[in-house]
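Note sheet for the following structure.
One protein chain omitted, others in place.
And now, chain A:
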Amino acid sequence: MKIRNWKNPIVWLVMLLVSGCVEPYFPEVLESPSSFLVVNGFLNANGRTSIQLLRSQNLNDTEAPPAEESATVVVESESGERYGLHEIGYGTYMHPNLQLRTDMKYRLYIRTKSGQEYASDYVEVKPAPAIDNVHWKAVNGEVKVYVNTHDANNNTHYYKWEYEQTWQFRTAFYSVFRYENEEVVQRTPSDSPIYICWKSENSTTIEVGSSVKLNEDRINDYNILSIPYNSEKVSMKNSILIKQYALTREAFEYLELLKKNTESIGTLFDPLPSQLTSNIRSLSNPNETVIGYMTATTMSTKRIFVDSRDLPRDWRLYNPTCELDTVMNGMLKERFEGGSLVPVDAIYGMSPDPIGYTAALRPCVDCTMQGTNVKPAFWE
């Protein structure tokens, strides 16, 4: 909370009166009684299907989630067709090009290395309609991205979205020189570029929407994400790839509940967390908890770009800042050796040759420390 008006006593009074406090809280370590099977992914009715099998872990466990390896994973149809998935590492099982029929129901069958058997309910295949458009608006200091879609056949009603953001960023300083073999030399076009790079991030929230309350099967301006004006993500150019899936009503309810339980914003009116019931069950022990919800759908995608030049002029966009140091000629080896400090530009005295160099820490100069300098194929 930023206080602009320090001298106003009323502000202090009100803060004292009204501000509730939110503090981090971690109760006595709650040991999970066992490690439950977690099933991630969905049955892609038209393309690559990948299913990941993990195990749940304790809340304060910082290790990567343990993977369920060497399991048998099969997609089965009601009529007995079977499509095996092969393990590609870290608990991930893949079918390169699954083709499922929309008039048939399918399930996922799993047998772990230890011989435990699990299967999901048979689920219907719901193809996702195409995305009509994705657009953004600058509202209240945020870039808000909206999705619009509809199903002319009035069949879909429940939607789920994921997105992948890729954004361009630059470092604080453009370095003209590099230090190599105890010498400072001018960079050439053949040197790999380190001023502008790209970063990528997947969505981490559950984004679901439904049109059941509307007269037509249409999603109007679903606000899928918001980026604050001072984020690096909109400092140059950002590209967002939206992925859209169709859900059954049960899957939608499961995800809504999951979202409520784990993303609720801690207001006075929060509903109580509730137990989730998966559609995947252990065949040997029906009371065993299994996490995940299997759906069969297709994926439709759409990409947009947000260019910082189109943002409102009065927004003070993110500008990387760093400290600049100077290294005089006698100190070059001592300071630049090891590569944590990088020369930026030359300092000239009375002579035509530089008497020293300005320098900055590597992350202030080299964008590859945080991203990739390989321009993505889709970049415009």
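What we mean here is this: a contact is a pair of C-beta atoms (placed from the backbone, for glycine too) under 8 Å apart; a residue touches a chain by one contact, two chains touch by 3 or more; residues count from 1.
Rule of thumb we're sticking to: contacts and distances are computed from a predicted model.
Taken from the listed names "High-affinity branched-chain amino acid ABC transporter permease LivH", "Acyl carrier protein", "Cytochrome c oxidase subunit I" or "Outer membrane receptor proteins, mostly Fe transport", the protein name that UniProt assigns to the chain not shown is "Outer membrane receptor proteins, mostly Fe transport".
The chain not shown here is touched by just one of A:Asn215, A:Thr321 or A:Ser351, and that residue is A:Asn215.
Checked against the full complex, the candidates A:Gly41, A:Pro127, A:Pro343 or A:Gly356 give a single residue touching the omitted chain, namely A:Gly41.
Residue A:Thr204 is the one among A:Asn181, A:Thr204, A:Thr321 or A:Ser351 that touches the chain not shown.
The missing chain lies against chain A, touching residues 1-5, 8, 10-11, 13-27, 30, 32-33, 35-36, 38, 40-41, 52, 54-59, 61, 65, 162, 202-205, 213-216, 218, 220-221, 223, 253, 256-258, 260-277, 287, 289, 291-292.
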